[in-house]
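Take a look at the structure set out below.
Only one protein chain is missing; all other protein chains are in place.
A and B are the chain letters, set down in written order, and residue numbers restart from 1 in every chain.
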Amino acid sequence: MTAAGAAMAVPKVAGAYGEFSGHPDAYGVLHDITLCIGCRLCEKACVEVNDDLPMPEKPFDDESVLEKRRRTDDKTYTVVNRYDVESHQNSPVFRKFQCNHCMEPACMSSCFVDAYSKTPEGAVVYDASVCVGCRYCIVACPFDVPTYEYNDPLEPKVMKCTLCHPRLLEGKLPGCVEACPQESLLFGRREDLIAVARERIRKHPDRYIDHIYGEHEMGGTNWLYISGAPFEELGFRTDLGTAPAPKLTSGALSAVPIIVGVWPALLGGIYVMTRTKEKTTTREKDSAVREAIETTQAAADEARKKAAEKGKADKEKAVELAVKKALEKTAKESAEEGS
Amino acid sequence: MSEPGTSVERPLLSPFNIIAGTIILVGLWLSYLRFTGGLGAVTNLDNNNAWGFWIGFDLLCGVALAAGGYTTAAAVEVFGMKKFHAALRPALLTGFLGYSMVVVALLYDVGRPWRLPYPFVLSPGPTSVLFEVGACVMLYLIVLFLEFSPMALEWLGERKLRRVLVRMTLLLTIFGITLSTLHQSSLGALFLIVPSKLHPLWYSSYLPVFFFVSSVAAGLSMVIFEGTLARRGFADKMDEEHKRTADAVVLGFGKAAAFVLAAYFAIKVFGVALDDNWRLLATNYGLWFLLEMLGFVLLPCFLFLVGVRDLNPTLIRWAAFLTVLGIVLNRLSICLIAFNWQLPQADRYFPHWMEIGISVFVVTVGVTAYRFIVTRMPVFYEHPDFSEGH
Partner (left out) sequence: MSEGFHSLQEFMSYTKGMLYLLSVGYLVAFVFFWRYLHDRENEDD
């Protein structure tokens, strides 16, 4: 294991303050698909090790089960599927599917009640004691792993592989790893497993596709796969990219406090501006009205004054005229009396 | 002339009451099935499709269509457009009842509804967009309740408490707009975490912006749409100011909606360009996308424009109805059609009739509450004891 190999083995997730590389001693499992024979003893061990998983209807050695492509469900933490890949060898390819125990789990990122936890041992574990049952984790998981107990009305739980975390704490191997007769499942520190995988690929380039699935996908997973057949033929999503789930929502979440900070000030400011404009408009309107009233009033006073003066002048003239007439009349009358 | 505020003869066995009553009875039976048999007893939800009709319709559409509350409050209280004042109380009432019904629907959808307070009182998951949605919806529901309560307090004759609440109006409005911006956009942000499951024509880093902008159009259109329905059913409750300004509201909101839909159409086009998804428009999903964009965004935008310019309230009302349909189409497309688009047909989801039944039940409860409130409380008229100069 070269130094360069070790450095490349650890995926780096860029954050604002640097890079994150997971717990240094986290464990993982390497699934060498070329070694899997589809015996399903791993499935059997899983059911035996986990109390809350019932025995399935059809026994594990019933080969008809492998005819249909299965996924995990609320009674099954792991499934082995059979793939007939024409481009590849004449015999079918078998592959075990279960939770990949991501380095940056989408289920954990999406859980609004903190029901998931990435343990130092590398296992992603679920805490049913706080789960509300929103099922966002099931929506979010890019590998379609978690399942839900839809038929339980009172205590429905999310169900998924636990990497046998309680057993890990006791120093035991996960049930499936221990049961595999072909050593297709290898348990160890993630860094070491990547080195082993690289070495196998290097030593047998004709046997393996040159890719360790889970090394970088979605930021890296603790369950790793190497295969002889192309991964997309074995039910793997190869278009997931390397961006970890938390990074996908980080931008939108970062906008929240900015809106909280800016919106009240912005809206308060708009309110003050429109109210001031309203007040100014009202004031201007009021003064315009007042002015108009005053002008009209002044004009009316002026007109009244003029009318009064004119009336006075007219009156004087009328009196003058009447006096003149009376005088003329008197003069005429005295002239008539005199002759 | 009948005085608004007095109940017109509304018989107990009216057609509405019979239909609503039947729906409610069926709904109660479905509720019994749901809570005794679990989600599997009444839904087609499965491990591939964990979110279905209740999330797509009741949550996503419900929240978008209740956006009239914050948009009207913004126009009237913050931007000071007093001519729309008559539309404010009905919009706030719809908002309050709408969000209440969203919460009711969530009680059906989540596996352990009694634990809904857990994230906020016991075990927060702050990295989750859903945490933000929940926190903002919860706070906003409180804001809406406080904005609605003066109507109830006037009905009850409670002067002092009402005065306290009315004085908080502007602050409540500002918080309401802030909280609405946050949760409307966050409902879109919920889907940011699944680029591998959402069809590229609908997936975008701008999903939050798309959801927020379209929620404004939804709110404006719902106010117009509900005003139209209310005139038919509750004209006897409307006072002079309400009837007089109704057309002004339609014209004003129609104009605003034209702007918003134009902007929304533009940024959706930019979104396609940003990710270079033009070729996808030629696929079946592309056709569906084009139907949504051209028929239910661009077309109503154009109808709003013509309606406003020609002073044609009827045309505007039709545009509003189209917009509302478009919002529903968009939310359902994202949640149910574009989501899991790569799954084989056999694994795709279609709602169980009981899911739709419960959704109809929840909406009916909301409508019934609306009827009860507007026929008794001063929503469409001003209470004579509390008329304030506006």
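Basically, contacts are C-beta pairs under 8 Å (C-beta built on N, C-alpha and C of every residue); 3 or more make two chains touch, one makes a residue touch a chain.
Treat the numbers as computed from the prediction; the structure is a model and nothing was measured.
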item: Selected from A:Val29, A:Ala45, A:Met103 or A:Leu234 as touching the chain missing from the view; value: A:Met103
item: Option touching the unshown chain, where A:Pro166, A:Pro181, A:Gly235 or A:Pro257 are the choices; value: A:Pro257
item: Interface with the unshown chain - residue positions in chain A; value: 13, 15, 17-23, 103-105, 108-109, 114, 118, 120, 219, 244, 246-247, 250, 253, 256-257, 260-261, 264, 268
item: Touching residues on chain B - with respect to the absent chain; value: 124-127, 135, 170-171, 174-175, 178
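Here is the rule we use: only the chains that are shown with their structure count from here on.
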item: Interchain centroid distance [CA atoms averaged], chain A/chain B, Å; value: 20
item: Chain B residues touching chain A - in the complex, by the definition given at the top; value: 34-41, 43, 45-48, 50-51, 74, 77-80, 109-113, 115-116, 118-119, 122-125, 127-132, 134, 170, 173-175, 177-178, 181-182, 185-186, 189-190, 192-197, 205, 207-208
item: Chain A to chain B touching residues, read off their complex; value: 71-74, 106, 108-115, 130-136, 138-140, 142, 144, 146-153, 155-156, 237, 239-241, 245-246, 248-249, 251-253, 255-256, 259-260, 263-264, 267-268, 270-271, 274-275, 277-278
